[in-house]
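The next block holds one structure in the form of structure tokens; read it before the comments.
The complex appears here without one of its protein chains, the remainder shown in place.
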Amino acid sequence: MAVDTPERERSTSREHLAIRTGTLHYRAKVALRHPATLIGLVLIALFGYLIVAPVISLLLSGLQVGFGDEAKTGAAAGDFTGYYLERVFDSPVSSIIFYGPLLNTLLVAGSSILLALAIGVPVAWLLSRTDLPGRRWFSGALIIPYMLPAWTFALAWTTIFKNRSSAGQLGWMEAIGWEPPNWLAYGPLPIVVIFALHFIPFVILLVTNAMKNLPGELDEAAKMLGATPWTRWRRITLPLMRPAVLSAATLMFAKAIGEFGVAYVLGMPAGFQVLSTTLYQSISTQQAGVAGVIAAVMVGLGAISLMVDIRFLREARRFTTLSGRSGASRSASLGRWRGVAWGATAGLFFVSVIVPLGTLLLSTLMRIPGNFSASNFTLDYWIGHDLPTAGFTSGVLVSAQTWAAAWNTIWMVGLAAGITGILGLLVGYVVVRCPVPRLGNTLRVITFMPYLVPGIAFAVAYLSLFAVPRGPIPALYGTAAILILIMVADEMPFASRAGVSAMMQLGNEPEEAAQSLGARWSRRMRTIVIPLQRSALASATLLPFISGVQGLSLVIILATPGTQLLTTLSMTLIDFGYTHAANAVVVVICAIALLGSWATQRLFRSNLAAGLGG
Amino acid sequence: MKKHQPHRIAAITGLALGALLLSSCAGSAPAAPPEEQAAGDSTGDFNLQELVTAAQAEGPITVYDSTSKIETMAEEFTEKYGIEATGVKVDAAEAIEKVTREAQAGNVVGDVVAISDLPALKNQLLPNSFVYSWVPGDLAESIPESMSDPLVMITDPSFFAYNTEVHDTCPASNIWDLTTEEFTGKLAFQDPVGDNGYLDWFSQLEGFGEEELRTAYRQAFGEELETDQDSAAAEWVARLAANNPILTKSSEEASEAVGATGQEDPPMGLISSAKFRNIDEKGYTLGVCEGLSPWVGKTAPKGITIATGTDSPNAAKLFVHYALTAEGIAPQINDGKISSNTDITQPADPANVGAHLDALFQFDNAGLDTDWANREKWQDLWRTASN
Partner (left out) sequence: MLRISLEGVGKTYPGNERPSVDGVDLEVQPGEFLCLLGPSGCGKSTTLRMIAGLEHPDTGRITLGERVVDDVAAGTRLDAERRGLGLVFQNYALWPHLTVRENVEFGPAVQKLPRAERRDRAHEALATLAISELAERYPSALSGGQQQRVAIARTLAARPQIMLLDEPLSNLDARLRLEMRAEFQRLHRQTGNTMVFVTHDQFEAMTLATRIVVMDQGRIQQVGTPLEIYNRPANRFVAQFMGNPPINILERGEPGAAAQRIESWFEARGLDVASAGIRPEDLRLQPQLAGPDALDLQLEVSALLPTGGSWIIELGDGTRRFFATSQQRPEVTCGQRITAWAASQHIHLFDRAGMRHQPLEVAA
């Protein structure tokens, strides 16, 4: 008996342990049995490969000696080194290549966000909550700037406002006898204005959506208590818009940090550098190490803004519980301000759509820029034959090259966008359904990363990684696949946001109802989830399509023989100095983006705001 | 606690993947150096016919070059020899990245690689045996010593240019003039900080143009140059940077800045010879600044090499040979590039390059290592001086 006791004790504690590990096992088993867990694991592996690996390799290049830098660093290629860190953060040129540009970047990003909000939020209010004439039309039309490549704004700006500081052709202002001062023609002011114009659609989309979902009674309740319109706007509407505004600000911030073309075109004549331009200089002079360090800082800035966003959103969760049936939001009557409001909105449309598109279009119709005599106008660059431009002798619309490139653009970008949309929904599915919440959260973090990495840097990382076989995956460089993959990776941030919010809105019930009737997973997906999410899928596909069609930085580095895209075609034409034809190709790009989004919205009742996950 | 876990997972996944990548990076050794596979030796008896026969037995080739003219060249090569060749336009920086990765992966796409970044070629691609330089035996005599290691295909001249609508003759007579107040904000050229070609040119000036620069200084100001900088070249570059030049994204833009008509006070510019065709195509009024002391312009070399791991070494060699003949290189030299084969007569071009050959600052392969080592130095000098 006495001998037995310790035995027994030991055995009970062992049993205890067995039970505990048993439950763990059991839990793991149950979790693994859920298809969402499996999908989650597969997705993590996939994005680990498509996103995390390139980002890490990019960041590592800032810490490792690059090929050819052995002499400078006194170490073998691949060794760890602090040389690049020191050069960026603590060298005689630090203030020129890093601290100054960093400050400028923050200045430009901050001001353009404020400007975009200052214009976008009131416009969103006009569009969603008032009797503004033509507000439905404006709701679509004011989104167009997002579909124009940002540098078309820069092109328009220089065409109109350039002055003698950059010599060459006369700007339009000069042509009519007024020489714009340098601060207006180049540098921070135009960059901020252009960023703001380009970003306003973000604000309009997200804030309009939020305002539409805001019960009208919240405003009326304040009205009943005697609050003036201004007080109501300041104390009720605006604070309630904060989550949407913050989301928009985060998206804009990351874009503003990474956008290179505008800052380059308009900054250079004023010697105004931002991080993306020094990054570009480093990449184009093959200083991968310095580029890695600068890219890391940019990623870090984006990550900080994202964290701020997440923090506020967590705090804002209490904003969302509005119980009970809420009345249709009623639209405020603008009264005698109707005309003024219409004028302002139309003005925004004019400045952000008509001016850039018009300038672009005019530049394809005028032989010599700025000369408005009738004889200077021509359709040659569109439909001409036997033009004197040796490398591209037909008009853009009759050239076989354009059509081939357009077809490549459509199928490759379309395919990438479709894949992106599906992956986005799957991420949403895992986030909402997976019994292990960490899996979903990890996926969310990973899929947002590409947004923080500037396109050129991302493409360079892809090139270094995927030129060689890695494990079971063959070398992808040289195939169209790598282009499609990087487009998919690059557009995941929006797609996964859209997927998560669509799945959250759908909730568990429809699928659970089918489950309770004995439907297996594949059937549930096929007959319930996917059909219900058709329009969400279209929305999640739309944004990747739009930005894929105009995206340049990714493809220019990864383009392969025989896969000319419209963007690469336009770059080739610019190389030749055929700006007319190059701009005409850009017009075609804009047209495809516009038509594509119009068609998707028509066919699938998708909407862009849903595509942003708003 | 809980909140941090997703990040931790992400970090761990990332690290694991990173480690994996690193190890595979380090492991992939470049392909073995080439054995002399067939006909044609750099020095010994070269037989073109044998090379052609051997080449025709091989597969198709792909050629990287920084100009889209390469597409035409490749087509004409195919037409002439019946060997399928594809020309792909690839910028120097991309070409280096691509060639490196292709070689490491043993997945060679570009069989022939023409690269305008000679210092990188010399310091990155050649020592790692990713590519090799091969001079056709029958042409070795015609190629200057300074251009044969690595083999230069063409040099690309740029000229100091002025607007002929406003000025009858060049407003400057000495490149030191360009650093004076008269030319403040009045010289347009491509932003050198983002372009290796310019940085290398500065370095070459220091290495091979010191004498001429000092002499020219004396001519311009009537006194000896005294400077705290390392060299007359550095002094010139610093003064130029400080003189608020008009920096453009491309040579094309610089040609517009200088040559667009209707300007009252157009700047001068440093413009690639090819851009002089804008005189015809766009009606620009451009003239080469003849008589500018000590040089009217500079040249930038473009090397041509063969990928070590190519499956078609003979076809590649044949293409290199072809690119050094008048017929082969015609698409490129027609707009003002200069073949390294001195036997080829320079065709007429809008910049009339043939007439200025002797007045150009010539690039010398002997400076490649210095150029490579000093890029950051010149970049920093430009940045600090222009600030």
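Note that the chains take the letters A and B in the order they are written out, and that residue 1 is the start of every chain.
In this text, contacts are C-beta pairs under 8 Å (C-beta built on N, C-alpha and C of every residue); 3 or more make two chains touch, one makes a residue touch a chain.
Computed from a predicted structure; not experimentally measured.
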Missing chain: touched chains present in the view: A
Residue touching the undisplayed chain, where the options are A:236, A:436 or A:483: A:236
Contact residue for the chain not shown (choose from A:65, A:96 or A:222): A:222
Where the missing chain touches chain A, by residue: 215, 217-218, 220-228, 231, 235-236, 239-240, 242, 318-327, 330
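Simple rule for what comes next: only the chains that are shown with their structure count from here on.
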Whole-Å gap between the CA centroids of chain A and chain B: 35
Of all residues in chain B, those that touch chain A in their complex: 5-7, 9-10, 13-15, 17-18, 20-22, 24-26, 28, 62, 67-68, 86, 88-89, 93-94, 96-98, 100-102, 104-105, 107, 109, 117, 120, 123-124, 128, 185, 188, 191, 193-196, 199, 246-250, 252-253, 255-258, 260, 262-263, 265-267, 275, 278, 280-283, 372-373, 375-376, 379-380, 383-384, 386-387
Chain A residues within the chain B interface of the complex: 44, 48-49, 52-53, 55-57, 60, 67-68, 71-72, 78, 87, 92-93, 96-97, 164-170, 264-265, 268-269, 271, 280-281, 283-287, 368, 388-389, 391, 438, 441-442, 444-446, 460, 463-465, 467-471, 475, 477-478, 557, 561-562, 572, 574-577
